[in-house]
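Here the complex is missing a single protein chain, while all its other protein chains stay put.
Here is chain A:
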Amino acid sequence: MSDQAVSLSVPSGAAHADALGPSGPKPRHIFSRRNIFLYGTLIVAALYYLLPLYVMIVTSLKGMPEIRLGNIFSPPLEITFEPWVKAWSTACTGLNCDGLSRGFWNSVRITVPSVILSIAIASVNGYALANWRFKGADTFFIILIVGAFIPYQVMIYPIVIILREIGLYGSLSGLVIVHSIFGMPILTLLFRNYFTSMPEELFRAARVDGAGFWGIYLRIMLPMSLPIFVVAVILQVTGIWNDFLFGVVYTRPDTYPMTVQLNNIVNSVQGVKEYNVNMAATILTGLVPLVIYFISGRLFVRGIAAGAVKG
């Protein structure tokens, strides 16, 4: 370790000694020890991160005989898409044998309204906190933020009772409400910080022109804060799609989201294990967040950074 550290410090030391010699930047060698160490480490790390994805894809394209005989790292000799078809349309969970497609559509029906509702609530709320503060607002906000750290297990059962009382326990709408509740702290924080950073004059000018609470929100804030809405959508879609705990607690088997159904398919005890179908199903479930991740790129990073480090 210390040897590598010394080699890293060489360029700086050399530059210092040559300060009286020829000026201009030191010519860089592509195959310097520093670069070999740097890129070598990064490539090894990248391979480690990519390996599971590679194995998933390769396994899902093999037939079962080949899996039993071969090596999980070897590419398929004969590519077959049958496991994918089976995972999507005929894999069994309990008595239902209509594959992951059921879970997929359940997840869509959970995710879309949850994302819209949670973002609508949180953006208006963040706007109120940023521009229309009233007495006590900050107290509720701090409770909300601190509450985000309470383990969900503490609040699961009281919410079961509340949902049962209003007749939504076990329904998709109940789960949508739960997702909106637990998405609120982070989204409110996100929107509040964004609206606070917008120029105050804008808000004042609109007030002078006679615009009210909703007028300013709809005509000025909303159009100007498109990037933060995109960040929020990314954050929520991946978060809600990947949720397992709420899905398993607040829905019934026929309304299970995709993650819960995937787990039931793969970890079911009865029947012969079909690893290729399992891996195809796993990829299918991970596909939606992965696609969002690869398309959104920097915005995804911004979303999680905004979510994690307070601005």
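Definition applied: a residue touches a chain if its C-beta (ideal position, glycine included) is under 8 Å from a C-beta of that chain, and two chains touch if they have at least 3 such contacts; residues count from 1.
Following the convention adopted for this analysis, contacts and distances are computed from a predicted model.
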{"item": "Per UniProt record, name of the chain withheld from view [\"Sugar ABC transporter permease\", \"Integral membrane protein\", \"Acetolactate synthase small subunit\" or \"Phosphate-binding protein\"]", "value": "\"Sugar ABC transporter permease\""}
{"item": "Listed residues A:Y39, A:F81 or A:W105, member touching the removed chain", "value": "A:Y39"}
{"item": "Contacting the left-out chain in the complete assembly, out of A:P65, A:P158 or A:G271", "value": "A:P158"}
{"item": "Chain A residues touching the omitted chain (full complex)", "value": "2, 5-6, 8-9, 12-13, 15-16, 38-39, 41-42, 45-46, 48-53, 55-56, 59, 67-68, 71-73, 121, 124-125, 127-129, 132-134, 137, 140-144, 146-147, 149-159, 161-162, 180-181, 184, 188, 212-214, 238, 241-245, 249, 259, 262-263, 266-267, 275, 278-279, 282, 285-286, 289-290, 292-294, 297, 300-301, 304-305, 308-310"}
